[in-house]
Structures are given as structure tokens and as C-alpha cells.
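Note that one protein chain of the assembly has been removed; the remaining protein chains are unaltered in position.
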Amino acid sequence: MTSHSFAELLSRIRIERPLIHHITNAVTINDCANVTLCIGAAPVMAEAPEEVREMVAMADALVLNIGTLSRRQVGAMLSAGREANACDIPVILDPVGAGATRMRTESARMLLDALHIAVVKGNAGEVGVLAGADAQVRGVDFSSIGGDPVTVARAFAEDAGITVVISGATDIVTDGKRVLLVDNGHEMMGRLSGTGCMAASLAGAFAAVAGDYVVSSAAALAAFGIAGEKAAALASGPYSFRTALFDELASLIPDDIVRDARVRLL
Amino acid sequence: MTSHSFAELLSRIRIERPLIHHITNAVTINDCANVTLCIGAAPVMAEAPEEVREMVAMADALVLNIGTLSRRQVGAMLSAGREANACDIPVILDPVGAGATRMRTESARMLLDALHIAVVKGNAGEVGVLAGADAQVRGVDFSSIGGDPVTVARAFAEDAGITVVISGATDIVTDGKRVLLVDNGHEMMGRLSGTGCMAASLAGAFAAVAGDYVVSSAAALAAFGIAGEKAAALASGPYSFRTALFDELASLIPDDIVRDARVRLL
Partner (left out) sequence: MTSHSFAELLSRIRIERPLIHHITNAVTINDCANVTLCIGAAPVMAEAPEEVREMVAMADALVLNIGTLSRRQVGAMLSAGREANACDIPVILDPVGAGATRMRTESARMLLDALHIAVVKGNAGEVGVLAGADAQVRGVDFSSIGGDPVTVARAFAEDAGITVVISGATDIVTDGKRVLLVDNGHEMMGRLSGTGCMAASLAGAFAAVAGDYVVSSAAALAAFGIAGEKAAALASGPYSFRTALFDELASLIPDDIVRDARVRLL
């Protein structure tokens, strides 16, 4: 679990060009498609109940994001997820706004119960709510958790048998046994809509070429954070930052990860 | 009602970070989220009938935009709007394309009848149609009105007991008694999709921290227009303008408004 193992996954994405099927929100769907292309994978967005199983059967990972969920869309997530499990491709769940409304909390819990999820990625409040901890969520970007997020994440990962990612200034990645802390990133990323969703797309792209989802999730977050650091140096506000962020992701090379990843094993 | 009162509202947004719930169109939903973040508020987009009331209950303003309406979405707007009224938070209505199709005209009228709307913001044709004036709308961006828009806006505002905003080269803001004219802005704003929708999001953010919706609407339009003027100086086309517009909104400070707002009391 060195920077070389993270860098190696970026090389594999560029060579294998995995297909990442998304069922995602309307706000950031374009960002998710473009971030997937920039990292070197291929995005496809499809959520008609009639076609999701066929599309999943071609895909290398499935990303489920409940940011603008509907009852119909959650149904499509369930079918797509079952097919992904049958095909043995990783399913990434981004429980956007879990804790803000009952529908979001219950939909995320239902997907966690019904599917074999590889990675859950959320902010501290969203993950805290799903973990049953004392947590607060207002809308989709304000959240807090009572207690230590590492302890909450580790217990949740162990109980659920999944990899848990809590995004933040320092990202936490754990499967209940190992805990990796990713220090890459820049505060500018929090000033732009969709960076959380983009992180989930990248987690999908890296998981698609990996066997170990702790390593692939940390690699995705390190790669994204490094691109964010480079972009911030070029930006004069959130939108010039956005332009630079996508450009930097597209030009990121494995050596950047070897040199710049700041990932610690706790 | 001086530039200082407009600038003061920007300070309050930055401090209070109000949550702005949007039920909006698919075309510019990302722009609306990012413009809300750039001004310093927090966006949330949610339109599932099962969750809108809960989300509204956390929010500080509600923005309804019918740009890509569906029957289901209009139903969600109605429930969300009723909850917003019960919670006494301002509701902003952007009647995109009212007059172009019966469904848009009738949906906008129904929302105006059923809800206590704080601010209606549209172009001259859209507002003219809702006011019962002689008006023409083709698609969502060509419209004209027979008669004087100030007279139409004033009568409509007085009859309906709302604040009416007609966007244009000079924006009109009136509650039927006071009429403010906002001269800020740049013609580049008309060459970019979504600037009308962004103006409604900003009107929501400013209304969330204000008691007087004539003042808050004028402040929102002045702030947006000032950012547009600054951005136009940096742009070589509509998309470099877009990048600069969001950057300038994010870096706008109250002193910019004090210095550059061009708002006249008629």
C-alpha cells in the first residue's frame, strides 16, 4: 500500500478504459460524465428501468448517487445494483443528503441492505446517519457528526462488510481493519458544486480496475486531491478552479501520484 | 434604500449561509447550484413529492422555476410552496416560458393563486402574460410586451400583493408602490443560457436574509449585474464570460455593491 500501488491504478484506468455506469443526480450529472472521461474511463448514464440491467452488464463499475432521487430512480438503482452484484462489478454508493430527509435516509439504508455495496462515500453527517451515530445533516453540504469520525467509519465498515469513505479536509478510508487518511485536496473544492459527486465517480473508476477497495478509494481521493491542489494554484475563483481541476485531472500522470500523494496508514 | 442596504444583505448571506431549496429546470440546475454557492448561500435541489416538505422545513428560501416543468414537478412545487408558506420563508417564482404554452401559463397562474409568492421574476413577456397584459413569448428567451412594462409590473404587483421583477437591460422591481430600476448588467449575460435562472437563485439568497423583498430583489440584481460588468471586461466570448461571472460573484464584496450599484427609485 504505497504511492506506487495508487499510481499503478491510474495507469490501468488509462489502458483498460473501464465503463462506469452512473445512476446519479441531475445537478452534477455532466460533471460526473466529464470527470470520468478526464481520468481516462468511459462514463454512461442510464436509469430507465427497462435498460439498466443491460447497461450494467457491459459496465465495469456502478455508481449510485441519490442527490436528486425519485421513487422510480431508486427502483432503477436497486435493479442495476442487483445486476452489478450478479456480474461481480463494484457498486459505489454516494448517499447525498442522507439524514436530511427520511426518503434519503431510508433509500440509502435500503440500498445498503439489499445490495452488496463495495464503497460508501459521504460526508461525516451522511455516513454518521447511516452508521447510526449521532449526526446532523442540513441540505446536502452541511453536516456534522457526534464522536470521532474514524471510530464511526471503522465500526460501520466492519458491521456492514464494506469500505467506508468519509470525505473532508482529511479523507478517511476504512474497511474496518485498515484505516487510510488522505491529506490531499484544497479548500477550493468545497466551494464548487459537485466535487463530492465527482469523487464518487473517480472512486468508481479506480474500483473498476482494482481488487482492494481501500486502496482504490484512497487512490481516487489522492488523485482528485492532487489535481485540486494543482488547479488551486491556477485559479482566481471557483469557476476558473473548475476549468483547471478538469484539465489537471486529464493531464495527471502516475508519477504525479507517486510524488504527491499524501496518504497515511493510521 | 441606499447601496448600503443592498451591500448589508450580501454581508448577511456570507455570515448566515442560508439554505436555498430549488425545484428547478434540468437545463440550468447546475448553474443555479453554483451561483448559490458563489454568492455565499447553500443550495439544495430536491423535488421528490415524498421529501420536499421536509427539505423546505430546513430551508431559508424556496425557488420555483418551471423551465422544464412536468405535471409531477408542478405538484411538488405546490406542496413545497405550501410548506414554505407555513414556515414563513420567501418563495421566488421564475415563470420560464409562461405564455409560450398553456401548461406553462396555467402552472404559473396556479402557483400564484395557491401560494403566497414573495417575488415573481420573469422577462417582460412572461410577466406580461401573467399580468394579463398583451404580451408575446416564443420559447424561453424571446418575448415582448404591449404597453409600458413599469405600468404592467406595478399593477400586477399591487393586485397580487407580491414583488414583481422584470429582467431586462434595465431591471424593474416593484411591489406596486415603490419602483426600483436597476441599471447594472452587461449584454453578454443575454448570450449565455441560464442567467435568468441564476438571477432567480440570487433573488432567493437575498430574500432569505431580508424582510423587504423590493430591496432584496434589487440587491440581488445589482450584485449579479456588477459581477457581469466585471466579468465582461475579462471575457473573449460567452464561456470565458461564464467562468469570469462565477469567479466575480464569489469574490464580490459589499464595498463593490456600495460603489457600483446603479439603482434608481422611480
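For reference, chains read A and B in written order, and residue numbers begin at 1 within each chain.
Heads up, the rule we're going with is that a contact is a pair of C-beta atoms (placed from the backbone, for glycine too) under 8 Å apart; a residue touches a chain by one contact, two chains touch by 3 or more.
Because the structure is a prediction, the values reported are computed rather than measured.
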item	value
Residue of B:3, B:30 or B:123 touching the missing chain in the full complex	B:30
Which of A:58, A:86 or A:114 contacts the chain that the document leaves out	A:58
Of A:44, A:160 or A:258, the residue in touch with the unshown chain	A:44
Residue touching the undisplayed chain, where the options are B:22, B:104 or B:230	B:104
Touch residues of subunit B, complete complex, unshown partner	25-28, 30-31, 67-71, 97, 100-104, 138-142, 191-194, 236-240, 242-243
Missing-chain contacts mapped onto subunit A	17, 19, 21, 26, 29-30, 33-34, 37-38, 42-48, 50-51, 54-55, 58-59, 242-248, 250-251
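Heads up, the rule we're going with is that only the chains that are shown with their structure count from here on.
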item	value
Distance from the mean Cα position of subunit B to that of subunit A, given in whole angstrom	33
